[in-house]
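A single protein chain has been removed from this complex, and every other one stays in its place.
Let's turn to subunit A:
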Amino acid sequence: MTGPFRISEGGRIDRATTLQFTFDGQPYTGHPGDTLASALLAAGRHQVATSIKLGRPRGIAAAWAEDPSGLVQIEEPFPEPMLLATTVELSDGLVAHGVPGQGRLADVPDSARYDAVHHHVDVLVVGAGPAGLAAALTAARSGARVALVDEQSEAGGSLLSGSDVLDGAPALEWVASAVAELAGHPEVLHLQRTTAFGSYDDGFVLALERRTDHLGAAAPRHLSRQRVWRFRASSVVVATGAHERPVVFADNDRPGIMLAGAARTFLHRYGVLPGREAVVATTNDSAYDAALDLHRAGVRVQAVVDARPEGSPRRREECEAAGIPVLPMSVVTGTQGVDRVTHALVAPFADGQVGAAAAIACDLLLVSGGWNPAVHLFSQARGRLRYDEALGAFLPGEQLDGLSVAGSAAGVFDLAGCLADGRRAARAAVAARGIPAADDDRLPVAPEPVVPAAPLVLWRVPDTSAAGGSTQFVDLQRDATVADIARAVGAGLRSIEHVKRYTTIGTAHDQGKTSGILTSGITAELLGTPVRDTGTTTFRPPYTPVAFAALAGRDRGRLFDPERVTALHDWHVAAGAVFEDVGQWKRPRHYPRPGEDMAAAVLRECAAVRTGVGILDGSTLGKIDVQGPDAAVLLDRLYTNLMSSLAVGSVRYGVMCGVDGMVIDDGTVLRLAEDRFLVLTTTGGAAKVLDWMEEWGQTEWPDLRVHCTSVTEQWATFPVVGPRSRDVVGAVFPDVDVSAAAFPFMTWRDTTLAGVPVRLARISFSGELAFEVSVNPWYAVAVWERLLDAGRPYGITPYGTETMHVLRAEKGYPIIGQDTDGTVTPHDLGLAWAVSATKADFVGKRSFARAHNAHPLRKQLVGLLPVDRDTLLPEGSQIVEFAADGQLPPPPVPMLGHVTSSYRSAELGRPFALALVKGGRARIGGTVHVPVNGTLVPVEVTGAVLVDPEGARRDG
């Protein structure tokens, strides 16, 4: 027997097996089937935590996820903060302790696996209580594809907490047969320990399955610990039951005070007596079941305190027959005790007035203020709620397409009604799917329901003490009281959403499952308005807390985002490349030699290219194959310059603008045939440019006979660059005449190497003589190595993106997106030569005629040379100008622009920068200043082209 409060038989626990666990450093035992809470209660331990603000002792106030109180930190098997003792299934070796409202995240990596599954069904049933099981059976029998999810360790819902009878036998026998029948339907997925936590549009429901948590340290490593199910259901049946609601009174937070229904759960499901001497305070008939059940189990029930004027004559009779005193027209006004309740203060209650209180000894105080249907998933799916005056609860207030609510979640509280309601919802769901109902969808017969006496809606007992509601806890986890709500209302808050945020009620782990509706009721009372007008706060996912690890699933670490690598990646790694991320691509940034930092490596690589020969892996450049009789027309309309006049075999640089005239990408275009072009884009712009071409082709010019497709990954491309590049390329491709006359700049040639097709193009992004070598990526390594072999006599140097950037910046070639933002035209970049004056129209052309495009103070791309020949200007630095007196103008100092690119130049022997500067071209030769680390650095404004402005080097 584990603990003095464990009864000898009954419940869903395995008494033959004993589990050891540690709580707050004390050893305890329990059984499979226990939760941490039930095992602690079996040992007589109620207090598990202290409260966050006031440090008050707190215990277990409910039996499942609605508990606002009993938060624990798990230490073993793996540290996890802020779990409820009531929802942690006991496992051998569990180590836990209570927390004062805050836990501690693990400081070691979580090595468990998490994953996700997409699942499509005709009917998703949430909740395996009587309504949910009836719905799942009905749908399954019709042949529909069904998923049934339930958050508990086993099916049954409320039937696990009571002693109901179906077909004249214990109801759990029917539950077992229903589960077995569902298992026999091949199209049914039945998941326990699975919480539907989010309900969205069009039958999209997220659920968290806890697959191995209950196994503790014995969890198999190959199974994912938790799984997120992404359901898409034609119909969702929400059969999530109801949460019992407390009544608020003074000192209602002491350990030993719990919901009446929770006591039944601990008794019937776990075989645990939550106390020896109980007082039961209620406003409705349901708590009488707890009083009678506990009495039969041997608990001395001191009194049932019923707030209703009439009480419940029938239930009173049952109690008195059992020797349980019933005090009608009475309420609990407060409690006594320190770590555990010792007395309930009971007073007469009539017409909203309380009389003098008398103390009744007890170690357990059960409370019931009625039941709140668990409408969360309905409300998350934007279902409107309506307030039911008689129940004091919010119910689904409309029909939603594809989502219905059944059973006590819809306000049906008797067993027969729940079964029938589940079947009704399922029949409607399969009918909407066009599936005929099964011939036999018999459900068990429940006893004729007894109509309960009308409940009393009572949110709080008037506080006649000097405390003024400051110990009447509404949200135990937030230590928020009736006095706090009164303060909010007193401060002028009227909206329940504002009251929530002012008081923090409903913002804890439980998201107000017990406190939310109480707050609506108490706020309405204080405002003197109807509860239906006050309404509720918005129900938002998740229904219960979900670990980020579960949401992330497998999308962590290397799987967080796809990595794109070129065919040469392994070669780069072996060569010691330092990589940088360019979009999803991994690109070599530089290839440091021993002892070199990046600056030294880049200076060496730059010098090699400008004086000898270098080679770059340019395979990531975007490549789009544009084909069709109207291919040239499409490109003419999308590029600022003329592409239709390009000869087959030639290459042209092009600029692409938005309709606003601002540059969106640039690149080169190869004409492969009359009806075929290869468009090369920037690495980052590849997808965007393809989108752009398809958008215009489809939406504006569907008459054009043209198709575009990405061939980025079909070509590996290596620029061989530098004055000796002709020697290298000529040696590797001896059948190609690589002379400037036979193979001029901006042309391309196809050839073969050992039978493999290769394309050569005279394109330069550095100003040097250069040949771009393109080949099927299968042969990338072979071709690359042949080029290296041929280049060895010339000291061929592999270079990375950083060197590529320095070389292009020295030539004033802008990087779209680095040297530009969305406000820069081709003219601003000095690319007016690439804007056709002859084409009647192209995208962006009309915007160039707007007056502002000719404004002399537009920002223009220029070069900057720090006068001290030493300072590397940080990219992004602002540019300012001294006034005539040689001083900065008074603040706010006008900003002239900013540095867009900045590097050290081997060629120039000094740092340089590109910048966008207001009226920049008119400032060439002048001096401006750039603040660097608090010092104003004088810089000379130059043209953007700093190396070989005459273009003398391009032919070698």
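In this section, contacts are C-beta pairs under 8 Å (C-beta built on N, C-alpha and C of every residue); 3 or more make two chains touch, one makes a residue touch a chain; residues count from 1.
We adopt the following convention: contacts and distances are computed from a predicted model.
Colleague: According to UniProt, what is the chain that's been left out of this complex called? Choose from "Protein-export membrane protein SecF", "Sarcosine oxidase subunit delta", "Osmoprotectant transport system permease protein" or "Dipeptide/oligopeptide/nickel ABC transporter ATP-binding protein".
Modeller: "Sarcosine oxidase subunit delta"
Colleague: Which residue from A:Asp533, A:Asp691, A:Glu713 or A:Asp737 sits in contact with the chain not drawn here?
Modeller: In the complete complex, the chain left out is touched by residue A:Asp691.
Colleague: Just one of A:Asp14, A:Glu700 or A:Glu785 touches the chain that is missing; which is it?
Modeller: A:Glu700
Colleague: Pick out which of A:Arg245, A:Lys845 or A:Arg858 touches the chain that's been left out of the picture.
Modeller: Answer from the full complex: A:Lys845 touches the omitted chain.
Colleague: For subunit A, which residues touch the unseen chain?
Modeller: 200-202, 204, 232, 659-660, 691, 694-695, 698-700, 702, 840-841, 845-847, 849-851
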